[in-house]
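Handing you a structure now.
The full complex has more chains than appear here; those shown keep their coordinates.
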């Protein structure tokens, strides 16, 4: 896909400085861009690269005053906000890249399922009984949709995602490869002989609009009722959400974090990677939890900033960590105090 | 599937109070149940919900004395133990839900494989050469069973599970979606030039009866011999078991825990989530290990309770964690002691 500076300027409502006919066929960072690339400069910190880059076209802010001439081969496009303009282009580029349509063979589409308009069904996709796939949704190869699964409109379910029976996904949801939705919660009743008896997990998973879930994550179905992922939640790769968890609207969770059963996380939380959260607690909205923290009890205060395992306030943890590294020195100081005091004691008794 | 109060009472050997013909078609928690739902009350703490619920049928204990009338639309079924009775129903419900039988097309079933009676083989399942699948077992879509894999009777292998060659699963085993069994152990011999040479991993994985493994977990094959998962073990999602690990009977391990190579874990251990256990050690039976612990050496005492990274006894760790958070204060107290002692020193010298 080749575009000229002129075409891009029209797309972004910008003005061209240089050759309006120069062509680009890829996007690149300004410090790495070669001839034929389109790049952008938004952060003044990187202005030096503007005069060094080999990019054929660079998008810059309207108000940027050039400190020197750019390379002879570089054409500039001035726009109101270079970062936003470039994001728009990225998005358009990606949409074109991922614009799969049609139904590939072989596939397994159960006759009782309902498939919407303008969909993509990849080869080897499995669409079970009574499944619904909404308009404009993409079901990549090797996806498994169990009995009664509902997928809304404009969803992208990447290759190898497995969704167990009865789970419901709303609209505009992205699920990355090999993620599992609706596997059994980890519920077992201990028996007198030391063995465990399985507690049937008959609930489901409900995912609201605009959610994105990374690759190889696991969202367990509820024992009864539903595990909920609310509107706008963003989950990274390799995340574990146990049965009956409820993740509040617009909360983001980084990779390898785990949330135990029945825990409810509020809206707009930001949770780092490798965090562990115990079951049956709630976390107030707006909480920010540092990577690797361990949350062992309910967080009641909105907007709490937490760190450590077990977690305390971010500031308490930071200060304690600083002292922690000097613990051997502290112990020596205590020994020295004990020695001196003992000496005084002896002296004063003499 | 609709059932009447009468039918359910007969199934559970209970007695009906109210309309014996009222119908239900789903199960629900008592606090969430709507008309048409079957629910139960076992814990007296929730008795209030018995008088508020919209459930059409509620299973209660024989000896429960009603404090007030239930809703007009609610029928009661009295049984000896409401919790157990409801579990029985859950289990029956689930068995019906998951009762897949037959062989779907397209599939890949190697002519040298042996498939038992009354099985389910989903579309796109891959059954390699010399594979054995026992009676009543279910092989979901996109499962891969490599050469010589043996699956016993009454197993459920959910969608997308990958089992490498030579691995052996006994009877009544459940493996959840996208789990990998028999991948190569992480074994490399360092070379003089800084590179690594692969150590071939020619062993297998042996899984005994009644084991359940969650989704997206990884069980590596042994370098030689076998990685063992003993009878009745329950593993959660995203767990890592390295080569030659041996997990003792009825041990349960929560999500995102990893066990390094050749480590042997005893029977009836309870291991929390995100625990890390180093290689070449053993853990005595009955050990309880708190979430996020790091186990760096052999645990010899049976029934040990451990926490922390590196782990110590649970109690030691708890007490140390409490003081940890006051470390900055402790340091100030030491400074104050030093200051005072210095002052005395000066005064006593005067």
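Labels A and B are assigned to the chains in the order they are written; within every chain, residues are numbered from 1.
One rule holds for everything that comes next: a contact is a pair of C-beta atoms (placed from the backbone, for glycine too) under 8 Å apart; a residue touches a chain by one contact, two chains touch by 3 or more.
Predicted, not measured: the structure shown is a model, and the values here were computed from it.
Total copies of the shared sequence across the full complex, per this structure file: 3, with 2 shown.
What we mean here is this: only the chains that are shown with their structure count from here on.
We define each chain's centre as the mean of its Cα atoms; on that basis chain A and chain B are separated by 25 Å. By the touch criterion stated above, chain B contacts chain A in their complex at residues 27-29, 32, 87, 90-91, 93-94, 97-98, 104, 106, 122-124, 140-142, 158-160, 174, 176-178, 210, 212, 214-216, 232, 234, 236-238, 249-250, 252, 254-256, 267-268, 273-274, 291-292, 309, 321, 324-328, 330-331, 334, 337-338, 341, 344-345, 348. Within the complex formed with chain B, the residues of chain A that make contact are 106, 108, 124, 126, 142, 144, 146-147, 160, 162, 164-165, 178, 180, 183-184, 186, 188-189, 194-196, 198-202, 216-218, 220, 224-225, 238, 240, 242, 256, 258, 260, 274, 276, 278, 294, 309-310, 312, 316-317, 319-320, 322-324, 326-327, 330, 333-334, 337, 340-341, 344.
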